[in-house]
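Take this structure first; my questions come after.
Of the protein chains in this complex, all but one are displayed in their positions.
For chain A:
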Amino acid sequence: MVSLTIEGRPVTVPDGMSILEAAKTAGVLVPHYCYHPGLPVAGVCRMCLVEVEKMPKLAPACATSVMEGQVVHVHSPKALEARKGVLEFLLINHPLDCPICDQAGECELQDYTFAEGRADSRYREPKRFNPVEDFGGDVLYVQNRCILCTRCVRFMSDVADEPVLNVSERGDRAFIGKAEGHDLTNPWAGNVIDLCPVGALLSKDFLNKARAWELDRAPTVCTGCSQGCNAVVETRDNVPVRLKPRPNDAVNQYYMCEVGRQSYREFARRDRADQPLVRINGTLTEVDWEDAVTAAVGALSGKRVVVLASPNLSNEALFLLERLVAQLNGQGVFRVARGETVPLPGVADLALREERAANAAGARLLGFAEVTTVGSALRHDDALLVVGDALDGVTPSELAALSSLVFVGTTIPTAVAERAVAVLPITNTVEEEGTFTNLRGRVQRFLQGRTAPGVARPSWFVLTDLLAATGGAAEFHLPADVFAAMVSTHQAFAGLDYESLGMHGLPVLASETATAGAAI
(Lines give C-alpha, C1' and ligand atoms only; values in the text may rest on other atoms or scores of the structure.)
Protein backbone atom coordinates (compact mmCIF):
# COMPACT_ATOMS: atom_id res chain seq x y z
CA MET A 1 0.00 0.00 0.00
CA VAL A 2 1.09 3.54 -0.73
CA SER A 3 0.12 6.66 1.16
CA LEU A 4 -0.04 10.01 -0.56
CA THR A 5 -1.88 13.31 -0.49
CA ILE A 6 -4.27 14.38 -3.21
CA GLU A 7 -5.73 17.85 -3.03
CA GLY A 8 -4.81 17.93 0.62
CA ARG A 9 -6.60 14.69 1.36
CA PRO A 10 -4.52 11.78 2.62
CA VAL A 11 -5.21 8.49 0.86
CA THR A 12 -3.75 5.01 1.06
CA VAL A 13 -4.10 2.94 -2.05
CA PRO A 14 -2.55 -0.23 -3.51
CA ASP A 15 0.91 0.06 -5.01
CA GLY A 16 0.85 0.58 -8.77
CA MET A 17 -2.51 2.35 -8.85
CA SER A 18 -2.72 5.40 -11.09
CA ILE A 19 -3.03 8.86 -9.58
CA LEU A 20 -6.36 9.21 -11.36
CA GLU A 21 -7.81 6.12 -9.67
CA ALA A 22 -6.26 7.10 -6.36
CA ALA A 23 -7.90 10.51 -6.66
CA LYS A 24 -11.26 8.79 -7.07
CA THR A 25 -10.80 7.10 -3.73
CA ALA A 26 -10.20 10.53 -2.24
CA GLY A 27 -13.38 11.81 -3.87
CA VAL A 28 -11.50 13.97 -6.33
CA LEU A 29 -12.42 13.76 -10.00
CA VAL A 30 -9.52 14.28 -12.35
CA PRO A 31 -11.08 15.32 -15.67
CA HIS A 32 -10.20 12.94 -18.48
CA TYR A 33 -11.27 11.76 -21.91
CA CYS A 34 -9.06 8.97 -23.17
CA TYR A 35 -8.84 7.15 -19.86
CA HIS A 36 -11.44 4.50 -19.16
CA PRO A 37 -11.02 1.92 -16.42
CA GLY A 38 -12.02 -0.90 -18.77
CA LEU A 39 -9.47 -0.06 -21.46
CA PRO A 40 -5.66 -0.01 -21.73
CA VAL A 41 -4.20 3.35 -20.77
CA ALA A 42 -3.39 5.56 -23.74
CA GLY A 43 -2.54 8.84 -22.05
CA VAL A 44 -3.25 10.81 -25.20
CA CYS A 45 -5.94 13.37 -24.44
CA ARG A 46 -3.66 15.04 -21.88
CA MET A 47 -6.70 16.30 -20.04
CA CYS A 48 -5.75 14.63 -16.78
CA LEU A 49 -2.47 16.50 -16.30
CA VAL A 50 -1.90 17.15 -12.62
CA GLU A 51 0.81 18.83 -10.67
CA VAL A 52 2.92 16.47 -8.60
CA GLU A 53 5.32 18.10 -6.21
CA LYS A 54 8.99 17.52 -7.10
CA MET A 55 8.14 16.44 -10.64
CA PRO A 56 9.44 18.88 -13.26
CA LYS A 57 6.46 18.67 -15.58
CA LEU A 58 2.76 18.13 -15.18
CA ALA A 59 2.02 14.42 -15.05
CA PRO A 60 -0.80 12.53 -16.80
CA ALA A 61 -2.78 11.19 -13.84
CA CYS A 62 -4.00 8.19 -15.84
CA ALA A 63 -0.51 7.00 -16.71
CA THR A 64 1.41 7.94 -13.60
CA SER A 65 1.57 5.51 -10.71
CA VAL A 66 1.22 6.65 -7.14
CA MET A 67 4.35 6.87 -5.03
CA GLU A 68 4.85 6.97 -1.31
CA GLY A 69 4.60 10.47 0.07
CA GLN A 70 3.56 12.01 -3.23
CA VAL A 71 1.72 15.31 -3.03
CA VAL A 72 -0.69 15.79 -5.92
CA HIS A 73 -2.48 18.97 -6.88
CA VAL A 74 -5.40 18.44 -9.23
CA HIS A 75 -6.80 21.95 -9.15
CA SER A 76 -3.63 23.99 -8.88
CA PRO A 77 -3.39 27.03 -11.18
CA LYS A 78 -0.84 25.23 -13.35
CA ALA A 79 -3.01 22.13 -13.77
CA LEU A 80 -6.12 24.19 -14.37
CA GLU A 81 -4.33 26.24 -17.00
CA ALA A 82 -3.21 23.08 -18.78
CA ARG A 83 -6.75 21.67 -18.80
CA LYS A 84 -8.10 24.96 -20.03
CA GLY A 85 -5.58 24.73 -22.84
CA VAL A 86 -6.62 21.20 -23.76
CA LEU A 87 -10.27 22.20 -23.81
CA GLU A 88 -9.49 25.11 -26.06
CA PHE A 89 -7.50 22.88 -28.42
CA LEU A 90 -10.28 20.32 -28.54
CA LEU A 91 -12.89 22.95 -29.23
CA ILE A 92 -11.15 24.79 -32.06
CA ASN A 93 -12.46 22.35 -34.60
CA HIS A 94 -15.37 20.94 -32.65
CA PRO A 95 -18.56 22.08 -34.37
CA LEU A 96 -20.33 23.28 -31.20
CA ASP A 97 -23.52 21.78 -32.53
CA CYS A 98 -24.79 20.87 -29.10
CA PRO A 99 -28.34 21.85 -30.07
CA ILE A 100 -28.47 19.01 -32.57
CA CYS A 101 -25.95 16.60 -31.08
CA ASP A 102 -27.39 13.45 -29.53
CA GLN A 103 -24.74 13.58 -26.82
CA ALA A 104 -25.77 17.01 -25.59
CA GLY A 105 -26.40 16.88 -21.88
CA GLU A 106 -24.13 13.90 -21.36
CA CYS A 107 -21.06 15.13 -23.22
CA GLU A 108 -17.86 15.30 -21.24
CA LEU A 109 -16.47 18.00 -23.48
CA GLN A 110 -19.53 20.09 -22.73
CA ASP A 111 -19.33 19.35 -19.02
CA TYR A 112 -15.67 20.13 -18.55
CA THR A 113 -15.82 23.19 -20.76
CA PHE A 114 -18.65 24.49 -18.63
CA ALA A 115 -16.69 23.71 -15.48
CA GLU A 116 -13.19 24.76 -16.42
CA GLY A 117 -13.02 26.03 -19.97
CA ARG A 118 -12.65 29.47 -21.47
CA ALA A 119 -15.74 31.56 -21.85
CA ASP A 120 -14.77 32.63 -25.35
CA SER A 121 -12.83 31.25 -28.28
CA ARG A 122 -9.70 32.70 -29.75
CA TYR A 123 -9.97 30.58 -32.85
CA ARG A 124 -10.46 32.82 -35.87
CA GLU A 125 -9.87 30.34 -38.68
CA PRO A 126 -12.53 28.34 -40.51
CA LYS A 127 -13.35 25.06 -38.81
CA ARG A 128 -12.61 21.87 -40.68
CA PHE A 129 -15.55 19.93 -41.98
CA ASN A 130 -15.93 16.23 -42.65
CA PRO A 131 -18.99 14.26 -43.60
CA VAL A 132 -20.76 11.87 -41.27
CA GLU A 133 -19.89 8.24 -41.88
CA ASP A 134 -22.02 5.17 -41.38
CA PHE A 135 -19.78 2.67 -39.58
CA GLY A 136 -22.23 -0.15 -40.17
CA GLY A 137 -24.15 -1.94 -37.46
CA ASP A 138 -25.84 0.61 -35.23
CA VAL A 139 -22.96 3.09 -35.25
CA LEU A 140 -22.67 6.47 -36.90
CA TYR A 141 -19.38 8.40 -36.91
CA VAL A 142 -19.57 12.18 -36.76
CA GLN A 143 -15.95 13.02 -37.45
CA ASN A 144 -16.28 16.73 -36.78
CA ARG A 145 -17.01 16.04 -33.14
CA CYS A 146 -14.30 13.44 -32.64
CA ILE A 147 -11.56 14.28 -30.14
CA LEU A 148 -9.44 11.24 -31.07
CA CYS A 149 -9.46 9.82 -27.56
CA THR A 150 -9.19 6.35 -29.20
CA ARG A 151 -11.43 4.67 -26.65
CA CYS A 152 -13.35 3.10 -29.52
CA VAL A 153 -10.18 1.90 -31.23
CA ARG A 154 -8.89 0.36 -28.03
CA PHE A 155 -12.21 -1.28 -27.28
CA MET A 156 -12.37 -2.95 -30.65
CA SER A 157 -8.71 -3.99 -30.54
CA ASP A 158 -8.19 -4.98 -26.95
CA VAL A 159 -11.61 -5.88 -25.63
CA ALA A 160 -13.65 -7.06 -28.61
CA ASP A 161 -10.50 -8.51 -30.24
CA GLU A 162 -11.69 -7.40 -33.66
CA PRO A 163 -9.52 -4.41 -34.61
CA VAL A 164 -11.87 -2.90 -37.14
CA LEU A 165 -11.20 0.68 -36.06
CA ASN A 166 -7.98 2.64 -36.31
CA VAL A 167 -6.64 6.16 -36.32
CA SER A 168 -6.12 7.14 -39.93
CA GLU A 169 -4.03 10.05 -41.20
CA ARG A 170 -1.89 12.39 -39.14
CA GLY A 171 -2.07 15.85 -37.63
CA ASP A 172 -5.44 17.53 -37.38
CA ARG A 173 -6.50 15.55 -40.43
CA ALA A 174 -6.60 12.42 -38.31
CA PHE A 175 -9.87 10.56 -37.92
CA ILE A 176 -11.20 7.22 -36.78
CA GLY A 177 -11.10 4.92 -39.76
CA LYS A 178 -12.48 1.50 -40.48
CA ALA A 179 -10.40 -1.38 -41.77
CA GLU A 180 -10.97 -1.73 -45.47
CA GLY A 181 -13.94 -3.93 -46.24
CA HIS A 182 -15.10 -4.21 -42.64
CA ASP A 183 -18.11 -2.78 -40.85
CA LEU A 184 -18.76 -2.29 -37.18
CA THR A 185 -21.09 -5.25 -36.96
CA ASN A 186 -19.42 -6.98 -34.05
CA PRO A 187 -22.09 -8.19 -31.54
CA TRP A 188 -20.47 -5.97 -28.90
CA ALA A 189 -19.76 -2.97 -31.14
CA GLY A 190 -22.46 -0.81 -29.57
CA ASN A 191 -20.21 -0.26 -26.59
CA VAL A 192 -18.11 2.18 -28.60
CA ILE A 193 -21.12 4.51 -28.47
CA ASP A 194 -21.18 4.44 -24.68
CA LEU A 195 -17.41 4.77 -24.50
CA CYS A 196 -17.30 7.86 -26.71
CA PRO A 197 -17.05 10.85 -24.37
CA VAL A 198 -18.44 13.21 -27.00
CA GLY A 199 -21.03 12.90 -29.74
CA ALA A 200 -18.72 11.40 -32.33
CA LEU A 201 -20.11 7.87 -32.20
CA LEU A 202 -23.85 7.70 -32.09
CA SER A 203 -26.51 5.02 -32.12
CA LYS A 204 -28.52 5.10 -35.32
CA ASP A 205 -31.37 3.51 -33.41
CA PHE A 206 -31.44 6.27 -30.81
CA LEU A 207 -30.67 9.13 -33.18
CA ASN A 208 -32.88 12.17 -32.58
CA LYS A 209 -35.19 10.21 -30.29
CA ALA A 210 -34.59 12.18 -27.14
CA ARG A 211 -32.41 14.71 -25.37
CA ALA A 212 -30.49 13.45 -22.39
CA TRP A 213 -32.30 15.74 -19.97
CA GLU A 214 -35.69 14.48 -21.10
CA LEU A 215 -34.87 10.95 -20.08
CA ASP A 216 -35.78 9.20 -16.87
CA ARG A 217 -33.41 6.46 -15.79
CA ALA A 218 -33.71 3.40 -13.63
CA PRO A 219 -31.28 0.61 -12.86
CA THR A 220 -32.32 -2.69 -14.29
CA VAL A 221 -30.93 -6.06 -15.32
CA CYS A 222 -30.85 -7.04 -18.96
CA THR A 223 -33.21 -9.87 -19.85
CA GLY A 224 -31.46 -10.70 -23.12
CA CYS A 225 -29.66 -13.74 -21.74
CA SER A 226 -28.62 -15.46 -18.53
CA GLN A 227 -25.49 -13.32 -18.07
CA GLY A 228 -27.54 -10.76 -16.16
CA CYS A 229 -25.74 -7.66 -17.39
CA ASN A 230 -26.46 -4.66 -15.22
CA ALA A 231 -28.19 -1.99 -17.23
CA VAL A 232 -29.96 1.32 -17.10
CA VAL A 233 -33.30 1.68 -18.80
CA GLU A 234 -33.98 5.14 -20.10
CA THR A 235 -37.48 6.31 -20.81
CA ARG A 236 -38.91 9.37 -22.43
CA ASP A 237 -42.49 10.21 -21.59
CA ASN A 238 -42.81 6.77 -20.04
CA VAL A 239 -41.61 5.03 -23.22
CA PRO A 240 -38.40 3.00 -23.02
CA VAL A 241 -36.04 4.37 -25.66
CA ARG A 242 -32.67 2.97 -24.72
CA LEU A 243 -30.89 0.39 -22.63
CA LYS A 244 -27.32 1.09 -21.58
CA PRO A 245 -24.84 -0.92 -19.53
CA ARG A 246 -24.43 -0.17 -15.84
CA PRO A 247 -20.94 -0.95 -14.53
CA ASN A 248 -20.56 -4.05 -12.41
CA ASP A 249 -17.12 -5.61 -12.16
CA ALA A 250 -18.57 -8.93 -11.05
CA VAL A 251 -20.84 -9.36 -14.07
CA ASN A 252 -20.39 -7.20 -17.12
CA GLN A 253 -17.74 -4.62 -16.21
CA TYR A 254 -18.87 -1.69 -18.40
CA TYR A 255 -20.31 -3.51 -21.37
CA MET A 256 -23.43 -4.91 -22.93
CA CYS A 257 -24.09 -6.75 -26.17
CA GLU A 258 -26.27 -5.68 -29.07
CA VAL A 259 -28.94 -8.27 -28.32
CA GLY A 260 -29.27 -6.87 -24.82
CA ARG A 261 -29.40 -3.29 -26.02
CA GLN A 262 -32.14 -4.03 -28.49
CA SER A 263 -34.22 -5.81 -25.88
CA TYR A 264 -35.62 -2.43 -24.82
CA ARG A 265 -37.99 -2.79 -27.78
CA GLU A 266 -39.78 -5.61 -26.03
CA PHE A 267 -40.43 -3.33 -23.07
CA ALA A 268 -41.73 -0.60 -25.34
CA ARG A 269 -44.34 -2.73 -27.10
CA ARG A 270 -47.67 -1.03 -27.43
CA ASP A 271 -49.84 -4.12 -27.98
CA ARG A 272 -50.16 -4.62 -24.27
CA ALA A 273 -52.79 -6.38 -22.25
CA ASP A 274 -53.74 -3.57 -19.89
CA GLN A 275 -57.13 -4.70 -18.54
CA PRO A 276 -58.18 -7.94 -16.87
CA LEU A 277 -60.29 -10.04 -19.25
CA VAL A 278 -62.64 -12.92 -18.71
CA ARG A 279 -64.34 -14.99 -21.40
CA ILE A 280 -68.05 -14.24 -21.21
CA ASN A 281 -70.31 -15.74 -23.82
CA GLY A 282 -67.28 -16.75 -25.86
CA THR A 283 -65.75 -13.29 -25.88
CA LEU A 284 -62.93 -11.93 -23.74
CA THR A 285 -64.53 -9.12 -21.88
CA GLU A 286 -63.04 -6.44 -19.62
CA VAL A 287 -63.81 -7.04 -15.96
CA ASP A 288 -62.41 -5.76 -12.72
CA TRP A 289 -59.43 -7.44 -11.08
CA GLU A 290 -61.44 -9.25 -8.44
CA ASP A 291 -63.70 -10.94 -10.97
CA ALA A 292 -60.75 -11.82 -13.14
CA VAL A 293 -58.87 -13.48 -10.29
CA THR A 294 -62.00 -15.36 -9.27
CA ALA A 295 -62.55 -16.55 -12.84
CA ALA A 296 -58.94 -17.60 -13.13
CA VAL A 297 -58.99 -19.60 -9.92
CA GLY A 298 -62.26 -21.15 -10.98
CA ALA A 299 -60.74 -22.24 -14.27
CA LEU A 300 -57.80 -23.86 -12.50
CA SER A 301 -59.64 -25.58 -9.65
CA GLY A 302 -60.36 -29.27 -9.67
CA LYS A 303 -57.97 -30.07 -12.48
CA ARG A 304 -54.41 -31.09 -12.90
CA VAL A 305 -52.68 -27.75 -13.36
CA VAL A 306 -49.54 -27.19 -15.37
CA VAL A 307 -47.86 -23.86 -14.75
CA LEU A 308 -45.82 -22.65 -17.69
CA ALA A 309 -43.58 -19.90 -16.33
CA SER A 310 -41.35 -17.54 -18.23
CA PRO A 311 -37.65 -17.66 -17.28
CA ASN A 312 -37.84 -13.86 -17.49
CA LEU A 313 -40.06 -13.69 -14.42
CA SER A 314 -38.48 -12.38 -11.25
CA ASN A 315 -37.39 -14.69 -8.44
CA GLU A 316 -40.31 -13.29 -6.45
CA ALA A 317 -42.85 -14.19 -9.12
CA LEU A 318 -41.35 -17.64 -9.55
CA PHE A 319 -41.37 -18.20 -5.79
CA LEU A 320 -45.07 -17.34 -5.59
CA LEU A 321 -45.75 -19.52 -8.60
CA GLU A 322 -43.92 -22.36 -6.92
CA ARG A 323 -46.28 -22.00 -3.97
CA LEU A 324 -49.24 -21.84 -6.32
CA VAL A 325 -48.08 -25.05 -7.99
CA ALA A 326 -47.94 -26.69 -4.60
CA GLN A 327 -51.31 -25.30 -3.63
CA LEU A 328 -52.92 -26.60 -6.84
CA ASN A 329 -50.96 -29.82 -6.70
CA GLY A 330 -49.71 -29.04 -10.16
CA GLN A 331 -46.49 -29.07 -12.09
CA GLY A 332 -44.22 -26.13 -12.83
CA VAL A 333 -42.28 -25.99 -16.06
CA PHE A 334 -40.46 -23.43 -18.12
CA ARG A 335 -38.85 -23.29 -21.51
CA VAL A 336 -36.03 -21.05 -22.60
CA ALA A 337 -35.02 -19.72 -26.00
CA ARG A 338 -31.51 -20.57 -27.03
CA GLY A 339 -28.96 -19.01 -29.34
CA GLU A 340 -25.28 -18.88 -30.07
CA THR A 341 -22.87 -17.98 -27.26
CA VAL A 342 -20.92 -14.84 -28.17
CA PRO A 343 -18.15 -14.00 -25.69
CA LEU A 344 -16.51 -10.62 -25.27
CA PRO A 345 -12.88 -11.78 -25.47
CA GLY A 346 -11.35 -9.02 -23.36
CA VAL A 347 -13.56 -9.61 -20.33
CA ALA A 348 -13.42 -12.88 -18.47
CA ASP A 349 -16.75 -14.66 -18.07
CA LEU A 350 -18.76 -12.17 -20.09
CA ALA A 351 -20.74 -13.41 -23.05
CA LEU A 352 -24.06 -13.25 -24.73
CA ARG A 353 -25.17 -16.59 -23.31
CA GLU A 354 -26.84 -19.48 -25.02
CA GLU A 355 -29.84 -19.19 -22.70
CA ARG A 356 -31.68 -16.10 -23.87
CA ALA A 357 -33.54 -15.36 -20.66
CA ALA A 358 -32.62 -13.59 -17.46
CA ASN A 359 -33.75 -16.01 -14.79
CA ALA A 360 -33.54 -19.61 -15.94
CA ALA A 361 -31.18 -20.24 -13.03
CA GLY A 362 -33.79 -18.80 -10.65
CA ALA A 363 -36.48 -20.97 -12.17
CA ARG A 364 -34.38 -24.08 -11.60
CA LEU A 365 -33.58 -23.10 -8.03
CA LEU A 366 -37.28 -22.59 -7.38
CA GLY A 367 -38.26 -26.03 -8.59
CA PHE A 368 -39.31 -25.47 -12.17
CA ALA A 369 -38.40 -28.11 -14.69
CA GLU A 370 -37.19 -27.17 -18.11
CA VAL A 371 -39.11 -28.51 -21.07
CA THR A 372 -38.26 -28.14 -24.71
CA THR A 373 -41.87 -28.12 -25.88
CA VAL A 374 -44.99 -27.09 -24.05
CA GLY A 375 -46.83 -30.12 -25.38
CA SER A 376 -44.45 -32.52 -23.66
CA ALA A 377 -45.64 -31.30 -20.26
CA LEU A 378 -49.35 -31.40 -21.03
CA ARG A 379 -51.82 -34.19 -20.69
CA HIS A 380 -55.41 -34.36 -21.87
CA ASP A 381 -57.77 -32.21 -19.83
CA ASP A 382 -55.02 -30.37 -18.00
CA ALA A 383 -55.54 -26.80 -16.96
CA LEU A 384 -52.70 -24.57 -18.15
CA LEU A 385 -51.62 -21.46 -16.29
CA VAL A 386 -49.31 -19.48 -18.50
CA VAL A 387 -47.26 -16.77 -16.76
CA GLY A 388 -45.14 -14.59 -19.00
CA ASP A 389 -44.58 -17.16 -21.72
CA ALA A 390 -45.67 -15.89 -25.15
CA LEU A 391 -46.65 -19.40 -26.25
CA ASP A 392 -44.54 -19.06 -29.41
CA GLY A 393 -44.60 -22.27 -31.42
CA VAL A 394 -47.41 -23.82 -29.45
CA THR A 395 -49.82 -25.53 -31.82
CA PRO A 396 -53.62 -25.09 -31.67
CA SER A 397 -53.98 -28.84 -31.25
CA GLU A 398 -51.84 -28.74 -28.11
CA LEU A 399 -54.10 -26.09 -26.65
CA ALA A 400 -57.26 -27.77 -27.88
CA ALA A 401 -56.66 -30.68 -25.54
CA LEU A 402 -56.67 -28.39 -22.48
CA SER A 403 -59.61 -28.22 -20.17
CA SER A 404 -58.88 -24.55 -19.49
CA LEU A 405 -56.26 -21.88 -20.08
CA VAL A 406 -55.44 -18.93 -17.87
CA PHE A 407 -53.02 -16.38 -19.16
CA VAL A 408 -50.97 -14.03 -17.00
CA GLY A 409 -48.79 -11.87 -19.20
CA THR A 410 -48.01 -8.64 -20.95
CA THR A 411 -49.19 -9.13 -24.53
CA ILE A 412 -51.87 -11.53 -25.59
CA PRO A 413 -50.80 -14.18 -28.09
CA THR A 414 -53.36 -15.14 -30.74
CA ALA A 415 -53.73 -18.63 -29.36
CA VAL A 416 -54.60 -17.19 -25.96
CA ALA A 417 -57.13 -14.80 -27.40
CA GLU A 418 -58.95 -17.77 -28.80
CA ARG A 419 -58.72 -20.12 -25.84
CA ALA A 420 -58.13 -18.29 -22.56
CA VAL A 421 -60.73 -18.33 -19.83
CA ALA A 422 -59.09 -15.38 -18.10
CA VAL A 423 -56.32 -12.95 -18.92
CA LEU A 424 -54.52 -11.19 -16.06
CA PRO A 425 -52.32 -8.32 -17.35
CA ILE A 426 -48.99 -7.97 -15.58
CA THR A 427 -46.12 -5.55 -15.86
CA ASN A 428 -42.87 -6.29 -17.65
CA THR A 429 -39.42 -6.10 -16.09
CA VAL A 430 -39.01 -2.35 -16.40
CA GLU A 431 -42.42 -1.71 -14.90
CA GLU A 432 -41.87 -3.56 -11.65
CA GLU A 433 -39.11 -4.33 -9.26
CA GLY A 434 -37.63 -7.59 -8.13
CA THR A 435 -34.61 -9.84 -8.50
CA PHE A 436 -33.11 -12.21 -11.05
CA THR A 437 -30.57 -14.97 -10.50
CA ASN A 438 -27.99 -15.10 -13.26
CA LEU A 439 -26.15 -18.11 -14.60
CA ARG A 440 -23.45 -17.81 -11.94
CA GLY A 441 -26.07 -17.70 -9.21
CA ARG A 442 -25.80 -13.98 -8.60
CA VAL A 443 -29.03 -12.46 -7.31
CA GLN A 444 -29.46 -8.95 -8.67
CA ARG A 445 -32.15 -6.37 -8.13
CA PHE A 446 -33.91 -4.34 -10.78
CA LEU A 447 -36.06 -1.29 -10.14
CA GLN A 448 -39.15 0.08 -11.77
CA GLY A 449 -38.37 2.32 -14.74
CA ARG A 450 -41.80 3.37 -15.89
CA THR A 451 -45.47 3.11 -14.97
CA ALA A 452 -47.52 0.19 -16.18
CA PRO A 453 -50.12 0.54 -18.91
CA GLY A 454 -53.79 0.55 -17.94
CA VAL A 455 -54.42 -1.41 -14.78
CA ALA A 456 -51.72 -4.00 -15.34
CA ARG A 457 -50.20 -5.08 -12.04
CA PRO A 458 -46.76 -6.34 -11.04
CA SER A 459 -46.45 -10.08 -11.51
CA TRP A 460 -45.70 -10.73 -7.83
CA PHE A 461 -48.82 -8.74 -6.90
CA VAL A 462 -51.11 -10.70 -9.23
CA LEU A 463 -49.62 -14.01 -8.16
CA THR A 464 -50.08 -13.08 -4.52
CA ASP A 465 -53.78 -12.51 -5.25
CA LEU A 466 -54.04 -15.81 -7.12
CA LEU A 467 -52.32 -17.65 -4.31
CA ALA A 468 -54.61 -16.12 -1.73
CA ALA A 469 -57.68 -16.92 -3.83
CA THR A 470 -56.68 -20.57 -4.00
CA GLY A 471 -56.44 -20.68 -0.23
CA GLY A 472 -52.72 -20.27 0.10
CA ALA A 473 -51.15 -18.11 2.76
CA ALA A 474 -50.12 -14.92 1.05
CA GLU A 475 -49.63 -11.63 2.82
CA PHE A 476 -47.15 -9.69 0.73
CA HIS A 477 -47.20 -5.95 0.23
CA LEU A 478 -43.82 -5.39 -1.35
CA PRO A 479 -41.38 -7.42 -3.45
CA ALA A 480 -39.07 -7.24 -0.45
CA ASP A 481 -41.67 -9.18 1.58
CA VAL A 482 -41.81 -11.89 -1.06
CA PHE A 483 -38.02 -11.99 -1.20
CA ALA A 484 -37.82 -12.35 2.56
CA ALA A 485 -40.26 -15.26 2.46
CA MET A 486 -38.26 -16.87 -0.32
CA VAL A 487 -35.01 -16.52 1.62
CA SER A 488 -36.56 -18.00 4.73
CA THR A 489 -37.87 -21.06 2.93
CA HIS A 490 -35.18 -21.76 0.35
CA GLN A 491 -31.76 -22.80 1.50
CA ALA A 492 -30.32 -21.67 -1.84
CA PHE A 493 -31.08 -18.05 -1.02
CA ALA A 494 -30.24 -18.29 2.67
CA GLY A 495 -28.47 -15.32 4.13
CA LEU A 496 -29.52 -12.86 1.45
CA ASP A 497 -31.32 -9.66 2.25
CA TYR A 498 -33.27 -7.63 -0.28
CA GLU A 499 -31.80 -4.30 0.73
CA SER A 500 -28.26 -5.51 1.22
CA LEU A 501 -28.20 -6.91 -2.32
CA GLY A 502 -27.59 -3.31 -3.27
CA MET A 503 -27.65 -2.59 -6.97
CA HIS A 504 -24.77 -4.92 -7.78
CA GLY A 505 -26.21 -8.11 -6.35
CA LEU A 506 -24.77 -10.95 -4.31
CA PRO A 507 -24.15 -14.62 -5.06
CA VAL A 508 -26.38 -17.39 -3.74
CA LEU A 509 -24.78 -20.28 -1.88
CA ALA A 510 -21.88 -21.78 -3.81
CA SER A 511 -23.33 -25.28 -3.90
CA GLU A 512 -26.54 -24.00 -5.36
CA THR A 513 -24.62 -21.87 -7.83
CA ALA A 514 -23.13 -25.01 -9.29
CA THR A 515 -26.61 -26.39 -9.79
CA ALA A 516 -27.80 -23.18 -11.35
CA GLY A 517 -24.88 -23.14 -13.71
CA ALA A 518 -25.16 -26.78 -14.69
CA ALA A 519 -26.95 -26.07 -17.90
CA ILE A 520 -24.45 -23.49 -19.11
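One rule holds for everything that comes next: a contact is a pair of C-beta atoms (placed from the backbone, for glycine too) under 8 Å apart; a residue touches a chain by one contact, two chains touch by 3 or more; residues count from 1.
Just so it is clear, contacts and distances are computed from a predicted model.
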Chain left out of the displayed complex - its UniProt protein name, from "D-lactate dehydrogenase (Cytochrome)", "Membrane protein", "ABC-2 type transport system permease protein" or "NADH-quinone oxidoreductase subunit F": "NADH-quinone oxidoreductase subunit F"
Contact residue for the chain not shown (choose from A:I92, A:A417 or A:A480): A:I92
Sole contact to the chain not displayed, among A:E125, A:E180 or A:E499: A:E125
Residue numbers in chain A that touch the chain omitted from display: 41-47, 49, 57-58, 60, 63, 82, 85-86, 88-90, 92-93, 122-125, 147-148, 150, 166-167, 169-174
